[in-house]
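Report on one structure; see the data block that follows.
Note that one protein chain of the assembly has been removed; the remaining protein chains are unaltered in position.
Order of writing sets the labels: A and B. Residues in every chain begin at 1.
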Amino acid sequence: MRIVVCVKQVPGTHDAKIDPETKRIIREGIKVVINPFDTYAIEAAVQIKEKIGGEVIVLSMGPSRAVTVLREGITVGADRGILLSDRAFGGSDTWATSYALSRAIETIGDVDLVICGKQAIDGDTAQVGPGIAAHLSWPQATYVMDIADINSGSLTAQRMHEDGWDLCLVKLPAVITVVKDINQPRVPTLKGRLAAEKQEIPIWKAADIEADPELLGLNGSPTRVVKTNPPQGRTKKSVVLDGPVEQSVRRLVQELRQRSLV
Amino acid sequence: MKQHLLTSAYHVEILPPKQETEKLYEDLDRFSSKFERVMESGYCACITDNAMGNLAFQGTELIEELELDPGRNQVMIHLNTFHTKADLHRILDSCKAAGIRQLLVITGDGSDRLPRLTPAEVGAEGVEAVTSVELLRYIAKTYPGDFDLGVAFNPYEPEDHEFAKLDRKIAAGATFAITQPIIERHPVVDKLLERYPDLPVVVEAWMSKKISLLSEAVGYEIPEDTPYDPIENLKTLHRNYPQCEIYLSILGFKTQYPLLEEIRN
Partner (left out) sequence: MLTNNAEAREEYRDVWVVAEVLAGEIQKVTYELLGAARGLAEARGSEVWCVVLGNRISSQIDALFHGGADVALVVDDPSFMNFVDEDQATVLTRLIRTHKPEVVLCGATTRGRALIPRVAVDANCGLTADCTGLSIDPENGDLLQTRPAFGGNILATIRCSNHRPQMATVRPRVMNELPVDTSRTGRVITETLEAGEAGGLKQILKVFQDSENSVNLADARFIIAGGRGLKGADGFKMLKDLAERVHGAVGASRAAVDSGWVPYYHQVGQTGQTVQATVYFACGISGQIQHLVGMQSCDFIIAVDRNPDTPLMQLADVAVVGDLFEIIPQLIKEISRT
């Protein structure tokens, strides 16, 4: 089985701080990391490989420094990585991103399964996984919390919904997106990392994936960000209730009542 | 037990390279040279375990991959509860194979990326989560006699509570204790030495000038500009606790390390 895992490099949050004025998280000068949901996608792929055999390829689109997320994937069990990096991909929205990734998947060839994290933590759209499936005309299963069964022709996935879950049988090739509940990603080892450091990671350009230039990057993106604003800060001063319990609770109920919440 | 701890003069904490490093080889070189220097001095190298929940490489795999010589019982491995059972055994087996006896068993800090041992995996009943106590008991039972098991002692916590916890840890197999960073002297540490005369106690010396970083550990705010001379404090700790080993955290290898031999004598 040949499995492609799509991964994204995103700004990390673990060393972010809160702006005392706006009470928003300060994002400047923080590191880039692998999108946390993608680590579950990689683990899911590696577990399938360990169970029924095959190959796991990690695929990313981004600047050249994004090879580090591919190396992270190889460290924990992916066999190889491919980076899509070209100016022509710049400014892609989810439509153009999923088109470019789908072209790369076609170029790799003989892919049985594509696994993505449920969404990336920077854009939060959850649109790229289903977008890839649509471009390839493959079926999909989103918010997958368990892969109950997989064989060369189909997989059975448990999909999480707001009100429960369902179990679906999907014909392969297919695209799935996974949530954190699906597994516990293995912790990378130094041995794995040293092996990953030595691997050459090919960089594919637009021409390598035979993509229609009209559908790439800004050209291929229907949406345009026209402006960005900081959201309204929490300007109201906090109320601190640190008196006796009964007094605090009475005041709290008052606050809730004022907003007709109880 | 007390004797062997006393043979490795200083316990020097060394942080293993973080997994997110973009300069892996440089970090590995730096780790090796620190480690080797500690071995040459006859001190004990203490290697942390994903401290603060930040993913780092394991002490045992560093020693294996970098082919480092752990000396004669000169390594202490920190071991927390955030591992899979398979990884826990891998670490313990590696320690045993390399002749590493000293483990500092702590509950530790988790993160989204770290698994956690479950009570069932370590045969613990009636608890919701595995803490250092359950982990100690499990290691003591599964690897009888293979390790000297150290535990953390925090004099800044409510005293009765901390002593009760220490008793549970000793009952679970702990054979020595390491304190939180001590500034000059702490009455609860004095009590610890008095009440547990047979328990080897290692006192931690904070070797960074930025003492404000200790605010969280001690539980009250230390202003950022508080003057602090770590070398003077180390000397004072030697004077106040002559019977104790000293654990050096955030030691400066360039400027502070060369002074150690002198301070000790």
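We take it that contacts are C-beta pairs under 8 Å (C-beta built on N, C-alpha and C of every residue); 3 or more make two chains touch, one makes a residue touch a chain.
Since this is a predicted model, take the numbers as computed values, not measurements.
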item	value
Of B:Lys18, B:Arg116, B:Arg168 or B:Lys209, the residue in touch with the unshown chain	B:Arg116
Positions on chain B where the hidden chain makes contact	110, 112, 116, 118, 128-129
Positions on chain A where the hidden chain makes contact	11, 13-14, 16, 18, 20, 23-25, 27, 36-37, 93-95, 98-99, 121-131, 133-135, 138-143, 145, 156, 159-171, 174, 179-181, 221-231, 234, 236, 238-242, 245-246, 248-250, 252-253, 255-256, 259, 261-262
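The definition used in the following text is that only the chains that are shown with their structure count from here on.
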item	value
In the complex with chain B, residue positions of chain A that touch it	14, 31, 33, 36, 39, 68, 180, 184-191, 193-194, 197
Touching residues (chain side chain B, partner chain A) in the complex	19-20, 22, 24-25, 54-55, 57-58, 61-62, 65, 83-84, 87, 111-115
